[in-house]
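One chain of protein is taken out of this complex; the other chains stay put.
Residue numbering begins at 1 within each chain, and the chains themselves are lettered A and B in the order written.
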Amino acid sequence: MTRALNLLGLVWLALVLVFLYAPILVMAAMSLNDSQFYALPFEFSTQWYEKLAENREILAAAWRSIWIACVVTAIATLLGTMAALALNRSAFPGKRLLQALLFPPIAIPWLITGTAMLVFFFGIGLGRGTPAVILGHVALALPYVIVTVTARLASFDPALAEAARSLGARPLTVATRITLPHIAPGVIAGALFAFAVSFDQFVVSYFLSEPGDTTLPVLIYTAIRKGFTPEINAISTLIILVSMAVMLLAARKSNFGGNR
Amino acid sequence: MPTLAQKEGLRAGLMLAPAYLWLTVAVFLPLSAMAFFSFLSDMPLSGADWHLTAANYAEFFSTPTYALLLWKSLKLAALVTALCVLIGFPCAWVLAKTIRGRSREALFLLVILPFWSNSLVRIFSWAIVLRGNGVLDRAVNAVLPWDVDVNLMFSPAAVTIGLVHSYVPYVILTCYLALQAIDDSLIEAARSLGAPRRTILVRLILPLSAPGLIAGAVLVFVPVVGSFMEPRLLGGRTGTYYGTVIEDQFVAVFNWPLGAALSFILLAVVLLVLAAASPALRKAAP
Partner (left out) sequence: MAEVRVEALTKTYGAAKALDDVTLAFPDGGFFGLLGPSGSGKTTLLRAIAGFVTPDRGRVLIGGQPVENVAVEDREIGMVFQSYALFPNMTVAENVAFGLEVRRVPQPDRARRVAEALDLVQLGALAARKPHQLSGGQRQRVAMARAIVTRPRVLLLDEPLSALDKALRVEMQVELKRIQREVGITTIFVTHDQEEALVLSDHIGILKDGRLIRHGPPRQVYNDPQDAFTARFLGEANLLSGTPEGQGLRLADGTLIPGLTRPILALRPEHLTLSATTPETPLRLRARLRQKIFAGAMGTCLLDWQGQTIKATGRDADFAALDEGQEVWIGWAPDRMIALAGD
C-alpha cells in the first residue's frame, strides 16, 4: 500500500515537473526553429539568435536592464546588510515594527506599489526614467536582502563577537573581521536575489520607465502585444537561462532548506 | 557625555536609517500619496482646477462594472489558489517525506528554479504552447484520431493555466518548509499508536503544516487579485480584470485619481485578507 502511494507521489511530482518545464523547453526549441510562424516540422536554425545580435533596440534594453540590476544590487546589498546587522541585536523597542515594515513591499501587489510610485515620483518632480526605476527596484529588493542576511546571521554565535570585544576590538573591527566572514554566503545570496529581483522585474519597471528607454522585460511585453517575432523567443530563452543560473548560484550559497 | 547605551543605540540607528529611509521614500510615502490622490478630482499637474472629492470612490460603488470586475478577479484568485494548493501540496509532501538525501535537494531546486526566472517570459512561453496551431494543438491532434482545434489562447482557461504555472512553485516551497519541520518521530509515534494513514494526515499533518499552507495560499491569492500582465497576454478580449482596469487608468485613460481610488480599494481587500490570515502568517514566519 505504502509503496503504491509512494509511486503515485513520485509520478505526480514528475507530472508537475513536466508541467513546469514544458513551456520553457518548447519556447527554447522554437527559438532554434527556422520557421517564423512556429510551423512544424522542426528545422534547426540559429538565425533568430543572429538577428537578435543585430537588433539594436533589444540589445540596448538588455544592457540597460543589466546595468540597472548591477546598481540596484550594490545599493540594496549594502543597505540591507547594514540593516540586518542592526536588527540582529536582541529585542529592542520597535524591533517588531521594523520587521513588520519589511512585508509591504513583498506582500502588496506590485500593481499597487508600482502605480503608487509613479504617482508619487511625478508629484515630487522625479517623473519616470532610470533613476525612478532604480529607486523602485532597490525598495523591492531590500526586504529580500535583509531576510536572507538575517537568516544567515541566525547561525552566527554571538559569543564570537563578545570574545572579539573582550579582546579590545572596536565595533567596526568586529563587523569586518569576525561577523562578515561568517555571513558572507548570506550576503552573496542576498546580492544574487537582489540582482534577480531587479533584472526580472516587470510591473514596477512598466510604470516607471520612459517609453523608448525601457528595460528588457518591458520591451518584451510591448513587443508581444504588438505581435511578436521569434527574436523575442531567442532573447526570452536567454533570459530564462541567465536568471535560472543566477538563482542556482544564490541557492547554493544560501543553502535553501538545508543546513551547512 | 552620552552613556554607552545611548552610543550603541545611535550606532544601530545609523545602520538602520538608510534602508528604512529608502523604503519610506519609495514605498510608504508613495502609498500615502496615492491615498491623497484618490481623493482628487484632477491631477494637480495638468494645470486643471482640482479639489478634494470622494467622487472616485463613489464611481466604484455607482458603476457596477468595477465591482463586477473586482469580483471576477477575486474568483480567479480563489481558483488559482485552490489549484496551486491541490497540485502543490502533494508535491511538497513527496519532496519532504518520500525522497531522501541528495536527490531531495536537487529535485527541490529543480522545482523552485522556474519560479525565480522571469515571470513575463514564462507567460510568453505559454502563449506559444497554447495558441492555435501551436505545440499543444499539434500534440493533441497527433494523439487523437479526429480533428480537434485546440486553441486555448485568449480564454480564461489560458489565464488560469498561466497563473497556476507561475505560482505553484511558491506553494510547493512554503508547504515543503512547513512539512519538513514536522519531526518524523511524531509520525512514527502516531503509527506506533495504531493510527491509520488518513487519521495521521487529517489530525496530525494538516494541522501542523497549516500555517505554511495558509501562508503560501495567501501569498498566491494576493498578487493574483491584482494581476494584469497575465490576463492581457493570455486572455485577449476576455482578459479584462480588475488589475487591467487599474492599469488602463494609468497608461491609457490617464485618469490617475480614479486609478488611485481603485488601487486603494484593492489594497483594502488585500489588507483584509492578510489580516485574516495573520495568525497563520506569524506562525509560519521563521
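What we mean here is this: a residue touches a chain if its C-beta (ideal position, glycine included) is under 8 Å from a C-beta of that chain, and two chains touch if they have at least 3 such contacts.
Keep in mind it's a predicted model, so treat the numbers as computed, not measured.
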| item | value |
| --- | --- |
| Full-complex contact with the absent chain, from A:125, A:181, A:212 or A:227 | A:181 |
| Contacts of chain A with the absent chain, listed as residue ranges | 157, 159-160, 162-170, 173, 177-178, 181-182 |
| Contact set of chain B toward the excluded chain (per top definition) | 1, 3-5, 7 |
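The rule we apply is simple: only the chains that are shown with their structure count from here on.
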| item | value |
| --- | --- |
| Separation of mean Cα positions, chain B and chain A [Å, integer] | 16 |
| Residues of chain B that touch chain A when the two form their complex | 9, 11-13, 15-16, 18-20, 22-23, 25-31, 33-34, 37, 44-45, 87-88, 90-91, 93-95, 98-99, 105, 107-114, 116-122, 124-129, 133-135, 138, 165, 168-169, 172, 176-177, 180, 197, 219, 222-223, 225-229, 232-233, 243, 246-247, 250-251, 256, 259-260, 263, 266-267, 270, 274, 286 |
| Chain A residues within the chain B interface of the complex | 5-6, 9-10, 12-13, 16-17, 19-24, 26-27, 30, 38-40, 79-80, 82-83, 85-87, 89, 92, 98, 101-102, 104-105, 107-113, 115-123, 135-136, 138-139, 142, 146, 151, 171, 196, 199-200, 202-203, 206-207, 217, 220-221, 224-225, 228, 232-233, 236, 239-240, 243-244, 247-248, 251, 256-258 |
